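Below: one structure in structure tokens.
As you look at this complex, bear in mind that one protein chain is not there, while each of the others sits in place.
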Amino acid sequence: MTEKNVLTAIRDALHDEMSEDDRIVLLGEDVGARGGVFRISEGWVMEFGEQRVIDTPLAESGIVGVAIGMALHGLLPVAEIEFADFIHPAFDQIVSEAARMRYRSNGDFGCPLVIRAPCGGGIHGALYHSQSIEAYYGHVPGLKVVLPSTPADAAGLLRSALADPDPVLFLEHKKCYRAVKGEVPDGRYTTPIGLADVKRQGTDLTAVSYGYSLHLCLDAADRLHQDEGISVEVVDVRTIAPLDKQTILSSVRKTGKAIVVYEDNRTYGAGAEIASTIAEEAMFDLDGPLVRIGGPDIPAMPFAAPLEHYFIEPEPDHIYRAMRDLARF
Amino acid sequence: MTEKNVLTAIRDALHDEMSEDDRIVLLGEDVGARGGVFRISEGWVMEFGEQRVIDTPLAESGIVGVAIGMALHGLLPVAEIEFADFIHPAFDQIVSEAARMRYRSNGDFGCPLVIRAPCGGGIHGALYHSQSIEAYYGHVPGLKVVLPSTPADAAGLLRSALADPDPVLFLEHKKCYRAVKGEVPDGRYTTPIGLADVKRQGTDLTAVSYGYSLHLCLDAADRLHQDEGISVEVVDVRTIAPLDKQTILSSVRKTGKAIVVYEDNRTYGAGAEIASTIAEEAMFDLDGPLVRIGGPDIPAMPFAAPLEHYFIEPEPDHIYRAMRDLARF
Amino acid sequence: MAARVTESPHDALGLSVDDLLAMHRAMVTARLLDEAAFRQNRMGRAPFVVPVSGHEGCQIGTAWPMRKGIDIWLPYYRDLGVVLVAGMTPYEVFLGIFAKADDPSSGGRQMPAHWGSRRLGIISGSSPIATQVPHASGIAYAAKYRGEDAVVACWFGEGATSEGDWHEGLNFAGIHKLPVVFVCENNHYAISVPQSKQMAVENVADRAPGYGFPGVVVDGNDVLACYGAMKEAHERARRGEGPTLIECKTYRYFPHTSDDDDKSYRSREEVEEARTHDPIAGFERYLADRGILDLPGAASVRAEVKEQIDGAITAAWEAPDPEPESALGHVFAESP
Partner (left out) sequence: MAARVTESPHDALGLSVDDLLAMHRAMVTARLLDEAAFRQNRMGRAPFVVPVSGHEGCQIGTAWPMRKGIDIWLPYYRDLGVVLVAGMTPYEVFLGIFAKADDPSSGGRQMPAHWGSRRLGIISGSSPIATQVPHASGIAYAAKYRGEDAVVACWFGEGATSEGDWHEGLNFAGIHKLPVVFVCENNHYAISVPQSKQMAVENVADRAPGYGFPGVVVDGNDVLACYGAMKEAHERARRGEGPTLIECKTYRYFPHTSDDDDKSYRSREEVEEARTHDPIAGFERYLADRGILDLPGAASVRAEVKEQIDGAITAAWEAPDPEPESALGHVFAESP
């Protein structure tokens, strides 16, 4: 076990896998000499060579499209999108091409591709360096979407993504990069894609979350326990698609109350599917309202500190209070 | 009043508005001499001139991007995407540009743009001419998304879209084009964006739907009434975003039972938001389970007739039976 | 000047008489398949077909230098001629047209003419135009990275060149000097949109210098000229000198697809004029002039091919449809 932050955990895992398997190549903007804007690949162009650490032209559709070609011809490409906000030009290559290759060829071709993209807000990134994109991609059959929120999960899920025969969108929450630290097992362990994880045991209510919101939930849960003895179970979705209904539903059935918390714009966000699943399959187990907290339906977090803060916390301690009200219901 | 199908209603409304307002231009692939692949604009290049009916290069991001520029400089562009499946290359222009122009400029610039795209399946279009795309775009703050399912709504909503100061994605279900006929009021009436519509009154349960699924629901409702005297209220969502919660919730509160039916892939589809909204705001009014029926989570409708049919109706009469079971609950 | 024996163009290209006859048969097969498919469409047995007629010269010509089992093919929907050279049989083509379970491209999931076959090295293609262009560059990158001798070829229409993906794909290939050949089948229309509304230039090939590699214009109705251009590009790629963009000027004789009606956008005179440059007729004159294949010989090739196609249609029509629930399969590797 070693203590790391999320950034370091991702860097170390990717580095180790690249050392073990020369089919893995990393491509994206500034991944070479610059080592990526978050320094994930610092020094790698020297270590692995320019053929494996590829500074691409400024063209996201091309990055993903070229990576698909590589995946079709024996490589295991990791396509880095500089910020998740800039993945949109590649929407067609991801949705129409990567995610459908296996289906459309009736299983003849596979597309083992990992797309990494730093997402989420809270780092003064403004409208175009703060977006949540998981809801768009969670809806794409043929694509797996993971969004780990702890160092151990990040490393384990990245290894699973690299081993997966199908395309995986690997989202890295920027606020978690340095703010979240934790123990990471040594060795090349994996964390399975498609399994949610109970990050905190509890009995009074279940909070379902992911990304940086997960940590806001954990924090609120700790404080509620201290302040009022309320016991909140916190489920980390971890994999947006395919969604692990079972872990979520068992927790909700146990506690009888559910709150879904996510940073993305509320309407049509990933929380809609999670809440809807709970409603359909566990409504008769609920002893209180089903609560959903998402970000406001505005394009993204604005730059000015008061505006960004308003996006994250429109009212003081809103998650804490929503949990408390639900527990008291 | 004149009887028309959806296609004719759209054509007539767009034609009349173009005749009245020369700020309206139509641009897209094959809209000129060919009159569009669905013949919406047949003969218009002669009538309105090449400057207003613009055959564009084969480049969807460019089509939308150029249309945004036109909208910023005094025109009212209608950008036609040949099939909704081909809108994906324009995802960035729609999400990052059109939908954010007003917000990011703090209200200084507006973007009065209509994007028309024929969507949906059931016409042997296979994986790339059958897709539902409303869930992706419903999640975009700053963008309105409408999906009319009757000739009268199509004409009225198209006029509202043209009059709207903000970008509107106007989705036209291909199966409705010719299969759905109805009376259309004469004159330049409008149907407001943001209002759902009760298409069939009922008392036993509420079916919430849109697109061609709406007609499957209406048909099942009629048969249930005949067969078993069950009275189904059918709500047509019409506007995907912003969603008219009030009409949906009043109906559900009245009947006490809700089923949400949509053609798109089930998981993270628009039905998730609708079901989730019902669960959050009307759970205590429900006298039965909340039921959601979406398409299977496979990339889209395959070409072969048995496969396409399986997508639409995985089990014989599945909507009818789900309604019946819910009514009997 | 000293007199010298006139060498025929095919000699200079290193093509034997057997090669020429095989190329001719492939062209005829494409043409007759096309006509047969349209007949099936009118009979109501083929809901959707994509015609090739007119493109046989550039397709057979540019496909011919490719090596089976080594090189990689990224055709687009109009490339019936290309996939025949790659090894698809008329029977397999009709399995696709009839959307049968054994359709090698997609098991009946995609529209016909959305080619693919891992066995034959044909990369599965989709409907969205130009998306395969960056794939070609990525495959060529991988081939180079792995030290393989493979050449990648990617075909598309002139309409495809307007897409951002086309630009991004060519740019990447130029930067890395990849072993890839880009072949534009310029038939002057993208469905109904004429070239003048697609681009402000006469030659697509003129864009190649902007990506740092050569662009070549060739008469797409001259199968040998197309062969020659491709052979050179293929050798260039194998020598590690990078990509080539080949533009073949050609014409499509039928509507865009069975869903199209081309009368609204092309005059009948224009189509008739184009037909006077028929690549098959031209090649048959070439072969007849050199005593390689006379008129009766060509007629018997047609008869043989027709028989093969008729047999293929009957057999493909009888083949089983996909099972309904199989629609759920192959979403992921671990799917049912």
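Chains: A, B and C, in written order; residue numbering restarts at 1 for each.
By our rule, a residue touches a chain if its C-beta (ideal position, glycine included) is under 8 Å from a C-beta of that chain, and two chains touch if they have at least 3 such contacts.
Every value quoted in this text rests on a predicted model; they were computed, and no experiment measured them.
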Missing chain: touched chains present in the view: A, B, C
Contact partner of the left-out chain, one of B:N5, B:S61 or B:T206: B:S61
Residue of A:Y210, A:Y262 or A:F311 in touch with the missing chain, whole complex considered: A:F311
Contacting the left-out chain in the complete assembly, out of C:T62, C:N171 or C:N186: C:N171
Full-complex contact with the absent chain, from B:E97, B:E134 or B:E233: B:E97
Where the unshown chain meets chain B, residue by residue: 25, 51, 56-57, 59, 61-62, 64-75, 77, 89, 92-93, 96-97, 100-110, 141-142, 144, 165-166
Missing-chain contacts mapped onto chain A: 29-30, 32-35, 37, 42, 55-59, 61-62, 85-86, 88-89, 124-129, 296-299, 302-307, 309-311
Footprint left on chain C by the chain that the document does not show: 162-168, 171, 174-175, 177, 196-201, 206-207, 209-213
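The rule is short, and it goes like this: only the chains that are shown with their structure count from here on.
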Label of the chain whose CA centroid is most distant from the centroid of chain A: C
Rounded Å distance, chain B centre to chain C centre (Cα mean): 37
Junction residues of chain C, two or more chains touched: 106-107, 109-110, 114, 126, 128, 164-165, 331
Multi-partner residues of chain B (each touching 2 or more other chains): 61, 85, 88-89, 127-128, 297-299
